[in-house]
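Complex shown without one protein chain; remaining protein chains in place.
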Amino acid sequence: MIYIGAEQIISSLGNSASENFNNALKGISGVKKHIDCNLYAKKPLGLLQNFELIPGFSKVESMCIKSGLESLSLINNSNLADKWLIIISTTKGDIDKLKGGDVDGAKPTFLAKRIAKKLPIASEIMVVSNACISGLAATINAHDLVKTGAYDHVLVIGVDVVSEFTTLGFESFYALSDSPLAPFDKHRKGLSLGEAVSSVVISATKELFLSTPIKLCGGVTTNDANHISGPSRTAEGLVRAINLVLQRSKVEASAIDFISAHGTGTLFNDDMESIAFTKSKLDKVPTNSMKGYFGHTLGAAGVLELSMSIQSIRNNKLVKTLGCTTPGTVNKINILLKNKDIPVNTVLKTASGFGGCNAAIILKS
Amino acid sequence: MDLKEELKQHLIEQLNLEEVDAADIENDAALFGDGLGLDSIDALELIVLLDTHYNIKINNPEQGKEIFQSVNSMAEFISQNRD
Partner (left out) sequence: MKAKAIVRISNTKIELNGNVQFKHIADGRRELPLKLIYNELEINYPKFYKMDNLSKLGFLGVEMLKKVIDFNSFESDRIAQIFQNSYSSLDTDVVHQQLINEEKMPSPAIFVYTLPNIVMGEIAIRNKFYGENLFTLVDEFLPQKWIQLVSLQFKAGKADAVVGGWIEIFKNNFDLRLFFIDKLDYQVGFKVI
């Protein structure tokens, strides 16, 4: 069995997984219009508040180092000498360095090396850059590597910051909503970007973790093979990912207690997910998107939302889909409009991204 | 150069239609659908084309459906809205 735990989050909602989860339970959102700042997008954003840089390190590096250190403090330090891998999941890393022409500094591998040097584990490093499924893809890769004994433990750090590069790019797609994103809502108008870092540890050693870890049953990635920026209208890529992960984890659709969906607040993505969940017979399962709390954090999203799902399992509480007032997707699914206290034992986490990619992971208590 | 001919050159360049000649594009032919095989990204690129070459800004991409139906409809819109 492979385990996942030591979850850590630094976001617009707080600096630890529990702080983020508790603020989400209170219905607090980190997504706001920042009219007093000289920002390149006059759209709502989920920005970190009062984040202190580590002297000599960029914001992205500082976020990863702080989160990684925190996560590693949640495991037994006698295991720090084992065989580790660090996977950084990011879509653009330190892309702001490109503005001044620093191409080498903008390479995510450069970022990864500088982060690894500050963490108390001697480890190999890898960066996963797979659009919005990066976080899940990194976690799935970590699971498979640990399962085959390639490494004892893997630290996955998912990160992305709100940047001029990305914001203006999404603006060219008219993808950014004027008001904070409303996932799965009838009147949704697009996404809101956010920034965050989240870390998790994956290992086959249950005793590694200071708090009981969660079972990571594995995951699947697929491709729609249809269009590079629009999700498939028939959702076959996501359906395939969901069905394969259920099959390989030997979990029936009826056993899923909760779905943490991708739910970006765009017309096409949310419709596509509603079709996928319906085709997979999951339309009655309590489902949310957590992006209303953080914004779409791109390379961090998969890890961040997995960490929040782990918190849901730990607390047997589901958070509502903040931003959604009246669900309205092509197919009717069970969107959580209120927090819910129920036993949360088996969770499906999904994500989809540019390039036609999809990912699905199953967690169990 | 006539606006429609100019527009066809811009279309070919902006949308990377390398194997297409201006002569192949009929003024009243549907740009989307079978003809040129344009997709949703091309529709957004046409908005950039209007801004870059004719200084016309579109705030709502939905307007594009009518404007970009054909070379004729594009030329008409440009004539009415350019400065």
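As written, the chains take the letters A and B, and residue 1 is the first residue of each chain.
As a working rule, a residue touches a chain if its C-beta (ideal position, glycine included) is under 8 Å from a C-beta of that chain, and two chains touch if they have at least 3 such contacts.
These numbers were taken from a predicted model, which means no experiment stands behind them.
Engineer: Consider the whole complex, including the chain that is not shown, and state which of A:Thr221, A:Thr278, A:Ser312 or A:Thr329 touches that chain.
Structural biologist: A:Thr221
Engineer: Among A:Asn15, A:Thr109, A:Asn315 or A:Asn331, which one is in touch with the chain left out?
Structural biologist: Touching the chain that is not displayed is residue A:Thr109.
Engineer: Which listed residue (A:Ile95, A:Leu191 or A:Leu336) would be found touching the missing chain in the intact complex?
Structural biologist: Of the listed residues, the one touching the omitted chain is A:Ile95.
Engineer: For the chain not shown, which residue from B:Asp2, B:Glu18, B:Asp34 or B:Glu66 touches it across the whole complex?
Structural biologist: Result: among the candidates, B:Glu18 touches the missing chain.
Engineer: What residues on subunit B make contact with the chain left out of this view?
Structural biologist: The missing chain touches subunit B at positions 15-19, 37, 41-42, 44-45, 48, 51-52.
Engineer: If you put the missing chain back, which residues of subunit A would it touch?
Structural biologist: 91-93, 95, 98-99, 103, 106-109, 112-113, 126-131, 137, 141, 144-145, 147-148, 150, 164-165, 168-173, 218, 220-229, 236-237, 240, 248, 353-357
The rule is simple: only the chains that are shown with their structure count from here on.
Engineer: Could you put a whole-Å number on the gap between the CA centroids of subunit A and subunit B?
Structural biologist: Centre separation, subunit A to subunit B: 38 Å.
Engineer: Could you list, by residue number, the parts of subunit B that touch subunit A in their complex?
Structural biologist: Touching subunit A from subunit B are residues 39-41, 44, 48, 60-61.
Engineer: Spell out the part of subunit A that touches subunit B in their complex, as residue ranges.
Structural biologist: Where subunit A meets subunit B, its residues are 172-174, 227-230.
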